[in-house]
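Right, I'll just put the structure down here and ask away after.
Every protein chain but one is kept in place in this view of the complex.
By written order: A, B and C. Residues from 1 in each chain.
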Amino acid sequence: MAEALGSDQLERILLSSPYHQWLALRLRQCSAEGIEIGMGWREEMVSNVQIQSTHGGILAGLIDLTGLFTILAAGGRVTATADLRVDYHRSARPGALVARGRPLKLGSRLCTAEVYLHRQDDDALVASGRGAYLNAGA
Amino acid sequence: MAEALGSDQLERILLSSPYHQWLALRLRQCSAEGIEIGMGWREEMVSNVQIQSTHGGILAGLIDLTGLFTILAAGGRVTATADLRVDYHRSARPGALVARGRPLKLGSRLCTAEVYLHRQDDDALVASGRGAYLNAGA
Amino acid sequence: MAEALGSDQLERILLSSPYHQWLALRLRQCSAEGIEIGMGWREEMVSNVQIQSTHGGILAGLIDLTGLFTILAAGGRVTATADLRVDYHRSARPGALVARGRPLKLGSRLCTAEVYLHRQDDDALVASGRGAYLNAGA
Partner (left out) sequence: MAEALGSDQLERILLSSPYHQWLALRLRQCSAEGIEIGMGWREEMVSNVQIQSTHGGILAGLIDLTGLFTILAAGGRVTATADLRVDYHRSARPGALVARGRPLKLGSRLCTAEVYLHRQDDDALVASGRGAYLNAGA
């Protein structure tokens, strides 16, 4: 396992993605045991205008990317998502979300992480899931 | 099972979502056996600027929403995604994508659909997956 | 939410299943916060005779049933598995396994639990996953 990337490097890579910029991401915490990413809110994220719910695809993307950066912070050299699974627990209302990831397995070929999305205001669990990522070092 | 929604109604509901407008969606085909949705491309969708790949969260969202509209077109009265699973098969380059959904099971409480995402130019399979949706009519 | 089932009731229900008897299950711990189930080993569980690995289907079944009993122990009235996801982390060798489940969400229609399988001898994580279960009380 290579040396894990530091917080500054990780944030630079995180924000080099145009989609991540659009999501208004921020790396809040970062260690080999887990990371925390904050996501802002914008009107174009809304799925159902009546209930102002954030679209499931936005949440799925936040789980996907948080899992990948969780693995990078833990020393994995992953480059692409192999597969992703998301459970939706309750509606995400307008407002910031916090994504917390922790590594499940750093394998030589595949790395797996689990991620939990909480509303920032009341910490309610909005969605959670897992990503499996292909290791470049194979 | 209630009567399935028609093509005009479905497209109106589809485009009432600000996120779906941002994705530049278009309902291309629609029947009880399956639907086809086209998605445009925009720079903010890019994950990795070097290879100009579309972000996995964009693809996950397209699978999620296509599955839900597949169930609506088949007569299900689903209102929310319960869970979502996505397999990423190859990078999505800049350019339009076509999502094809087909219903797997219309249950009284849960409905399931599978969805395949193809590049519009060469029809290559980019990603595929499944969504399970909660039935409002339970 | 109904009152949670007690340890004796849960074990009685657990062992009323012929498949669970074949798996030589034992309820080791049980509370609303999580449960622990032990599983014996038998030669018919082997997938690959060369490496004596336990079959992935055996592990998937152990994750499925542990998740369901986790929800029952937490007060959910679930009767059937809606869907299941399993990540395989390393080979399971002959020997007892311990399954630890914790509830993720007790919804009115769907309940979700996550489960981790460890080898009993060295506590290594063999597989982990999630189940979504249909609530009978809907």
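The working rule: contacts are C-beta pairs under 8 Å (C-beta built on N, C-alpha and C of every residue); 3 or more make two chains touch, one makes a residue touch a chain.
What you are looking at is a predicted structure, and each value in this text was computed from that prediction instead of being measured.
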Touch criterion as defined above, residue of A:10, A:97 or A:110 at the omitted chain: A:110
Hidden partner interface residues of chain C, rising order: 16-22, 43-49, 55-58, 60-62, 64-65, 80-88, 91
Missing-partner contacts on chain A, residue numbers: 82-83, 85, 109-110, 112, 132, 134, 138
Residues from chain B at the interface with the omitted partner, ascending: 85, 87, 89-90, 104-105, 107, 112, 114, 125, 128, 130, 132
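Throughout what follows, only the chains that are shown with their structure count from here on.
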Inter-copy rotation, chain A to chain C, in degrees (Cα atoms; steps of 5): 180
Geometric centre distance via CA averages, chain B-chain A, whole Å: 21
Mean-CA-position distance for chain C and chain B (Å): 32
Contacts with 2+ other chains: residues of chain C: 85, 112, 132
